[in-house]
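After the structure tokens below, expect a handful of questions from me.
Here the complex is missing a single protein chain, while all its other protein chains stay put.
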Amino acid sequence: MGKIVVEVMLKPEILDPQGTAVSAALPRLGFNFAKSVRQGKRFEIEVEGEPTPAQLAEVEKAAEKLLANPVIETYVVKAEK
Amino acid sequence: MGKIVVEVMLKPEILDPQGTAVSAALPRLGFNFAKSVRQGKRFEIEVEGEPTPAQLAEVEKAAEKLLANPVIETYVVKAEK
Amino acid sequence: MKVGVVTFPGTLDDRDAARAVGAAGASAISLWHGDADLKGVDAVVLPGGFSYGDYLRCGAISRFAPVMEKIIDAANGGMPVLGICNGFQVLCEAHLLPGALTRNHALHFLCRDQKLTIENTSTAWTSSFSQGQEIVIPLKNGEGSFQCDDQTLSALESEGRIVARYLGEDPNGSRNLIAGITNERGNVVGLMPHPEHAINVLTGPSADGLGFFTSVLKAMVK
Partner (left out) sequence: MALDTVASAKSNPDISQPFAELGLKPDEYARIKEILGRRPTSSELAMYSVMWSEHCSYKSSKVHLKQFGDKAVKTDALLVGIGENAGVVDVGQGYAVTFKIESHNHPSFVEPYQGAATGVGGIVRDILTMGARPIAVMDPLRFGPADAPDTRRVLPGIIAGVGGYGNCLGLPNIGGEVVFDETYLGNPLVNALCIGVMKHSDIKLAKAAGAGNLVVLYGAKTGGDGIGGVSVLASETFESTGPAKRPAVQVGDPFVEKVLIECSLEIFAEDLVVGIQDLGGAGLSCATSELASGGSGGMKVELDRVPLRDATLSPEEILMSESQERMCAIVEPSKINRFLEICKKWDVTVTVIGEVTDGDRLEITWHGDLIVDVPPRTVAHEGPVYNRPLAKPDYVDRVNAEVITVKLPESAEEIKAAVLKLAAAPNLADKSWVTDQYDRYVQGNTIQSQPDDSGMVRIDEKTHLGVAVATDANANWSYLNPYEGAKLALAEAARNIATAGAKPLAVTNCLNFGSPEDPGVMWQFAESVRGLADGCLEMGLPVTGGNVSFYNQTGSVAILPTPVIGVLGVIDDVRTRTPMSFDRAGLELYLLGETQNDIAGSEWAYLHGQRGGKAPIADLKREMRLIDLLVTGNKEKLFVAAHDLSQGGLSATLTEMVLRHGIGAEVTLENVGQTLISESPGRVVVAIDPAKSNALKDLAAKENIVMTKIGNTGGDSLIVNGAKIALSELRKAHTETFPKLFG
């Protein structure tokens, strides 16, 4: 069984309230490593067999149409392992 | 500037209504590639300079303490690029 | 009798909780998240809302507020603590209660008048009810689905730590229709529905919610 991953992040110019909240919380807990944090979504899609290029192209389409909102988000599609 | 990524997913035994909803929506849009879908979170953390092992260890701690809830979630920390 | 009501940034139901405390005959003392000071209260309510916007996970950020350290200590010492909705989520994140609250199975925020049965009347917050009593109080949340592993679930069930269960159609996908649970000692209770919005029939679906607040008064007198 194969896995395709879609990572969806807000475009850099779009406000990310969740990322901002996390970035503000980290130093309060004594973590000072972060210059900024952005929070996005990760979809793990299980497919039959090894992901094929055709499948990846389909996932790309699904990402554009359903998994991401291209008005405010960008996405990356990857075959995993 | 470097980037550390934390991927957080619900444990397999925990109900994932978002993933389930995506899985159900895909075939309605004519996409039939997915055997199952799980939805999780992706944090992109910007750090000063290339991520160091010490930094990664700190992020690991932050993931355990804040970014993920180990009761229901698992996480992976990665340096990006 | 002084009952503390905590305000985090983004807390919404603090005034309602204070009103309910007052209606039950105690005085409500407001506690600020940033002050590690319980002001000598006898019990604490963590009210509903969207503390820190519910960003990251509900309750995940509030759980680290200075006031929470004191509350965790006090709860471990036996002080009655009630977490309602977001407060329940905070208690789980703080590990005062087991499990976690996740996205409603239908993915929508759901606000409705909810029927419950009270299944444990020996906690600090439920002694005014009778075993098996059916009540109606508002349920309103987006992440109210109680989840935990099988082992925790069977412990909760066998130890009688399910405080309240949803009646009728499953509102959110909670395991075993759990609406509220307690810790082993019975002083800490987490409840997804909102008793503070049901203290009279003018502004709520019933006055059933008042029982939670009168219970704690009895517990403190003891």
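The first chain written gets the first letter, and so on, giving A, B and C; residue counts start at 1 in each chain.
As a convention for this text, contacts are C-beta pairs under 8 Å (C-beta built on N, C-alpha and C of every residue); 3 or more make two chains touch, one makes a residue touch a chain.
On a predicted model such as this, the values are computed, not experimentally measured, just so you know.
Student: Omitted chain: which shown chains does it touch?
Tutor: Contacts of the unshown chain, counting the full complex: A, C.
Student: One chain isn't shown here. Among C:Arg19, C:Lys115, C:Arg161 or C:Arg175, which residue touches it?
Tutor: C:Arg19
Student: Sort through C:Ala36, C:Ile72 or C:Leu110 and give me the one touching the missing partner chain.
Tutor: Among C:Ala36, C:Ile72 or C:Leu110, only C:Leu110 touches the chain that is not shown.
Student: What residue numbers in chain C mark contact with the hidden partner chain?
Tutor: Interface with the chain not displayed, on the chain C side: 9-10, 12-13, 15-16, 19, 34, 49-50, 52-55, 108-112, 138, 140, 142, 194, 196-197, 199, 202-204.
Student: List the residues of chain A that touch the chain left out of this view.
Tutor: 10, 13-17, 20-21, 24, 69, 71-72
The working rule: only the chains that are shown with their structure count from here on.
Student: Using CA atom averages as chain centres, what separation in Å is found between chain A and chain C?
Tutor: 34
Student: Just give me the whole-number Å value for how far the CA centre of chain A lies from that of chain B.
Tutor: Using C-alpha averages as centres, the distance is 8 Å.
Student: How far is the middle of chain B from the middle of chain C, if each middle is the mean of its Cα atoms, in Å?
Tutor: The answer is 29 Å.
Student: What are the residue numbers in chain A that touch two or more other chains?
Tutor: Touching at least two other chains: 22, 25, 29, 39.
Student: Which residues does chain C have that touch at least 2 chains other than itself?
Tutor: 56, 61, 64
Student: Which of the residues in chain A end up touching chain C in this complex?
Tutor: These residues of chain A touch chain C: 17-18, 21-22, 25, 28-29, 39.
Student: Could you list, by residue number, the parts of chain C that touch chain A in their complex?
Tutor: 52-53, 55-56, 61, 64
Student: Going by the contact rule at the top, pick out the chain B residues touching chain A in the complex.
Tutor: Residues 1, 4, 7-9, 19, 22, 25-26, 29, 31, 33-48, 55, 58-59, 61-62, 65-67.
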